[in-house]
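Got a structure for you, questions after.
Every protein chain but one is kept in place in this view of the complex.
The first chain written gets the first letter, and so on, giving A and B; residue counts start at 1 in each chain.
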Amino acid sequence: MIELAIFLPLIGGVIAGVFGTRMGDRASQLVTTVPMLIAATLSCYLLWDVGLQGNERTIQLFTWIDSGALELNWALRFDTLTAVMVFVVNVVSSMVHVYSIGYMSHDAHKPRFMAYLSLFTFFMLSLVTADNFVQMFFGWEGVGLMSYLLIGFWHDRPSANAAAIKAFVVNRVGDFGFMLGILGVFFVFGTLDFDAVFKAVPDVAGQSFEFLGMDVDILTTICLLLFIGAMGKSAQIGLHTWLPDAMEGPTPVSALIHAATMVTAGVFMVARLSPMFEFAPIALSVVVLIGGTTAFFAATIGLTQHDIKRVIAYSTCSQLGYMFFALGVGAYPAAIFHLMTHAFFKALLFLGAGSVIHGMDDEQDMRKMGGLFSKMKVTAVLMWIGSLALAGVPFFAGFYSKDMILESAFAAHTGLGMYAFWAGIAAALMTAFYSWRLLFLTFHGRTRADDHTFDHAHESPPVMIAPLLVLALGAVFSGYLAKEYFVGHDMNEFWGGSILMLHNIIEEAHHVPFWVKKLPILVGVIGIFAAFVMYILKPNWPAAFVARIRPVHTFVYNKWFFDELYDRVFVRPSFVLGRGLWKSGDGAVIDGVGPDGIAAATRNLAGRASRLQSGFVYHYAFAMLIGLVLLATWFLFGFFR
Amino acid sequence: MIIQALAFYLFAAVAVASGVMVISARNPVHSVLFLILAFFNSAGLFILIGAEFLAMILVVVYVGAVAVLFLFVVMMLDINFAEMREGFLQYLPIGALIGIILAAELILVFGSWVVSPEAAQVLTAPALPAGDLTNTHALGNIIYTEYIYLFQSAGLVLLVAMIGAIVLTLRHRPDVRRQKISDQVERKREDVIEIRDIPTGSGV
Partner (left out) sequence: MDIVSDIAVIRPELFVAIAGMVMLMFGAFRGESSTKFIYWLGVGVLVVAGVLVLAGPTGTSLAFNAQFVVDDFAVFVKVLLLIGAALALILAMPFNLREGIDQFEFPILIIFAVLGMMMMVSANDLMSLYLGIELQSLSLYVVAAIRRDTLRSSEAGLKYFVLGALSSGILLYGMSLVYGFAGTTNFEGLATLFAADSEASIGVVVGLVFIAAGLAFKVSAVPFHMWTPDVYEGAPTPVTAFFAVAPKIAAMALFVRVMLEPFGALVLEWQQVIWFISLASMLLGSFAAIVQTNIKRLMAYSSIGHMGFVLVGLAAGSEEGVTGILVYLTIYLFMNIGTFACILAMRRGGRMVEDIDSLAGLSKTNPMLAGALALFMFSMAGIPPLGGFFAKLFVFRAAINAELYVLAVVGLLTSVVGAFYYLRIIKVMYFDEAAEPFDKGLGREITVLVTVTVIVTTFFFIGLAPVLSGAEAAAAVLFAV
């Protein structure tokens, strides 16, 4: 029964994908959306059953691979962590499905889009329900593929294709690390089943191998390799460059894949592998460092961007940084808690932004918006809710989870923990600022849109607003309702055996000094107020301020020059190398000597061979005699030798 | 004995010399004539070893029929021999080289000839019961018994040669008038002669 929650999206997606063009748009929307809604309902039940009733279980489906020492089963592992993820994925996905019916109403390829969405959901579900590394990798690559297809959904746009390829290639870097990690796990543990590996981890901890004359800790190495995979998927600093570009995809895709689900796969993976990471403290430190840095760095960029979706994208990047440093300090439940609340409010923000874009004739530049509150009140209110949740304003969902993370970081009492804490505080300030910058620029003040666009700006249809309402409920209440289970008193019963914490940092986080608890709220309010001053009261201040700090702004506006750096360091040398290998290596040497050379030689030989055929009968007779004499001579010499 | 030896060397020398002349003579008619000379000398050689039937056949068939036919063909065909010779000279060096190599090899081969001990015995033993059988009779004796299969096959080869010659040369030319005696005999007066009254003065 519960398997349906996993396989309904697959069925819907395959039907829509194969028969979509014949069934028509409406039918394919129904055939994907209805199963998704059923699956979402089932996953609510699943969360209740597994999380609250504690019915953890693993459903063996079939033997997948049985080759020598490697035996893998296809199994659905339902523990609380999975149940939470399935719940998040299915609920957000079903809302996005519904929303897409409205958002994509003008698109010519609706069946394909719906099929992609459903298939993506299936891959994501198989990732989170994985019972072993390879099954997880299957889902991991599957979501990567669907992400590629969906970013490049409008394949007639060069920028979309470029973005899709970029996302794919950058993810390959991460996936390569992930793959090496999986191979390392198999090499060290001899199995890829989670349970068996987790059981064996304490024995392996502390062992080391020699590499280039250094002793390297085995578990740390494996965890770092796996974390590289997580960095790629979750767009952490260094491998983050694809995420903003991925906004080329349709907005529902951004909401589903690049905010709520796929990008959190890295977070999920580290949480799932907590029994391994817990024994690799150095790897955890790296996670804290990367997470804290990403949180801060992405927030700074978010301050300067003009594209409404890019602002939210960098915000996502930044929030993922929060989750990672929470993981790094060992506060896995806090990270997953934030993952869930973030999924709701970030999907809400994205879909809201989509609603704005939809209503503004595909305009995405905030400099050409403003004053839209009067035109689309519902959307504006919902965006406000999302932003309040994001900024961590009390009693909204983000408040509980974000504070928990910051408190955990503080409670870690390590140097890196403090670094992450202050980076997080700074990021919280900036988050509040750019969220309200977005709101003010979009909905308030005087409009900067041209008259035509502004006059035609309109509220979205109910089919788009309804999902927003559902997500808004989540953004408002999910934090308050879930906090006792996720990070409160019922935490241990709730999580069961799905997460291992060697020492309970959450418990310590409840006992941090008062100022630590209130500081995030304070900076949030300061950020909102600053945005209000700069964009409502004194709209000319931002320009003046930017002029004052021109070099810093340029640096930040250009995304810390990461793209340019990569272009110089990796892309162009690769191009030069590739071109060189192609032209001189492949073209001149391999083709020249190989296929082309042999072909030319063959042609040459063929020409000679057929020139022998002169047509004169005495030439022929002569050739026969020469051949005869040669053979006879050969024999005579052979005979006398 | 000495006369026999002398005759052998005479015939042999003339045969080889005329063989050379066949290919080196400028006039093709001379070539054919030298060919006939070579045949005659070969026939002489056959007689020396007591194969008079073969000698006669050689003279009758090759000299009497084949070579004379050759002569006719050469004289009737208009072949530009000067042109052919140019080609001959062009290929002479390499042709000579090949020829010399081949000759050298064959000399090597014959140099290794070993006469088996029984050969002398076989040679001295009379091939035929002396006096009883003529050459022709003896040949007939084995051709129609031991070698009947080969003999009949050779006959088939000749049959095919005959068919081939007819197929490739016989032409039915509709525009050539032939005498058909039966037609002539069967012709009736009414078929060919018509008598008409033509008024005088009106013309035909």
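Please note the rule applied: a contact is a pair of C-beta atoms (placed from the backbone, for glycine too) under 8 Å apart; a residue touches a chain by one contact, two chains touch by 3 or more.
What you are looking at is a predicted structure, and each value in this text was computed from that prediction instead of being measured.
Although one chain is not shown, part of subunit B still touches it, namely residues 105-106, 108-110, 112-114, 116, 146-150, 153-154, 156-157, 159-161, 163-164, 166-169.
Against the chain not displayed here, subunit A makes contact via residues 602-603, 605-607, 609-610, 612-613, 615, 617, 619-621, 623-628, 630-632, 634-636, 638-639.
What we mean here is this: only the chains that are shown with their structure count from here on.
Subunit A and subunit B have CA centres that are 97 Å apart. Listed in rising order, the residues of subunit B touching subunit A in the complex are 87, 91, 94-95, 98, 101-102, 105, 108.
Within the complex, the subunit A residues that touch subunit B are 618, 622, 625-626, 628-629, 632-633, 636.
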